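One structure is given here, and the rest of the page talks about it.
A single protein chain has been removed from this complex, and every other one stays in its place.
Moving on, here comes chain A:
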Amino acid sequence: MNNHLSRRGLLGLGLGAGSAALLAACGDSGPSDKVTGGQNAGPAAASYSGPNVTLAFWNGFTGGDGPFMKKLVDQFNTEHPNIKVTMNVYQWADYYQKVPAAVATGNGPDLGIMHVDHVATNAARGVILPLDDLAKTLNLTEGDFSPPVWNAGTYRDTRYAIPLDVHPLGLFYNKTVLEKAGLDPAKPPATADEYMAALDQLKGKGVAGHWATPFPFTGQMQFSTLLWQNGGKLFDEQGTAPLFAEQPGVQALTWLTDLVKNGYSPKNVAQDADVVALRNGKNAFNWNGIWTINTLREDKALQWGVAPLPQIGTQKAAWAGSHQFVQFKQKAKDDNKLTAGKVFINWISQHSIEWAKAGQVPARKDIRDSAEFTALTEQAAIGTQIDYLQFLPATPGIADAMATVDTAVNEAILLRKEPAKALADAAGKAGQILEGNRKKYGA
């Protein structure tokens, strides 16, 4: 079997080399020439039997998640004597500036992780390579993952990223605070009515139950969630026009702002004050990312739980991010490295139950459905939201336009602008930014 595969690999090598020569013949060999599927159409395999290769794998897992990934990498290295993966970790903010620069100078890593909203931008800028062939060879389809997260990794009908995990918002709650207010800590609110009733009861006991943060983490994520729950969209499908200032958005931001106006939240909540207050017993509910599990776990004395977000609007929805595997463009194409990299991506994906323990929801369905995953109570609770998670449209530079939403959320929750006005102002700016990006990246 090995023999067979290596022959196929060799064939692939020939094909790949051929298309590389073709590409080279086209002239422009700068880092940003348009990469086509042809460049790595050949070498994608479930196993690698070529000469020894070393792969540089960069990511931003600086927190408690880093050691989990390191352990997986070590295990992979042990099981694959001819592939050695070395892992480098940077702060995400540095990472997203460092990687394109490294790729541009031909010193880029072979493999990396990207948040889903960075995939389109980096595909358009020629930083990452298409992975269609990997999906094809391994017969990966949206059914093996979940349609929203699987589709989020494509740009212009080409796949550039393979999902590793999703990290949605969840409803974190302080059980002690709920109990003191006479609420059932085993049954967190799931509907708008239940949620408002709980907030009222908490308010009666002098507790502001939902500290509304004006900052992107996680104020903007809460706003986006509510907008989607109201049936709205942040942008149109192509990411060419902002739609967040329409009725569903205004309704969403008004709901958040009313939390402050009606005393369910204090005014002027600073960055992270919402989750600190939850830990101090001053706050009951916090819509926060799944990564909060690790933070709260450190607090041994804290009685806490997490549930899917309540449905405030007309339909279910939740904000989520997703870590996705990507392969970076190299100065000189090395099919052995590309194949080995794909073997690595596939292997980690299959072993992502270990990654779930780091506080993530694996993107793979078979792993999410496994008994091992359902045993991770907190992750599994948040994971039930998988089929109605929402992501931004795969438009390069979409994050630039989201910055205007951050500002609108900030101004409204700090009660400096009416929600409708804040969103309309932001939409005006976002429209200009999107237009500029269309010109820049080519429509």
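We adopt the following convention: a residue touches a chain if its C-beta (ideal position, glycine included) is under 8 Å from a C-beta of that chain, and two chains touch if they have at least 3 such contacts; residues count from 1.
Heads up, the rule we're going with is that contacts and distances are computed from a predicted model.
One subunit of the complex is not drawn; among "ATP synthase gamma chain", "Sugar ABC transporter permease", "Carbon-monoxide dehydrogenase" or "Molybdopterin-dependent oxidoreductase", its UniProt record names it "Sugar ABC transporter permease".
Only one residue in the set A:Ala192, A:Ala241, A:Val276 or A:Ile353 touches the chain that does not appear here, and it is A:Val276.
Of the listed positions A:Ala104, A:Leu243, A:Leu302 or A:Ala380, the one in contact with the omitted chain in the full complex is A:Ala104.
On the side of chain A, touch with the chain left out of the figure occurs at residues 28, 30-33, 97, 100-101, 103-104, 125-127, 211, 214-215, 266-271, 273, 276-277, 280, 282, 397, 399-400, 403, 407, 410-411, 414, 416-417, 429, 432-433, 435-436, 439-441.
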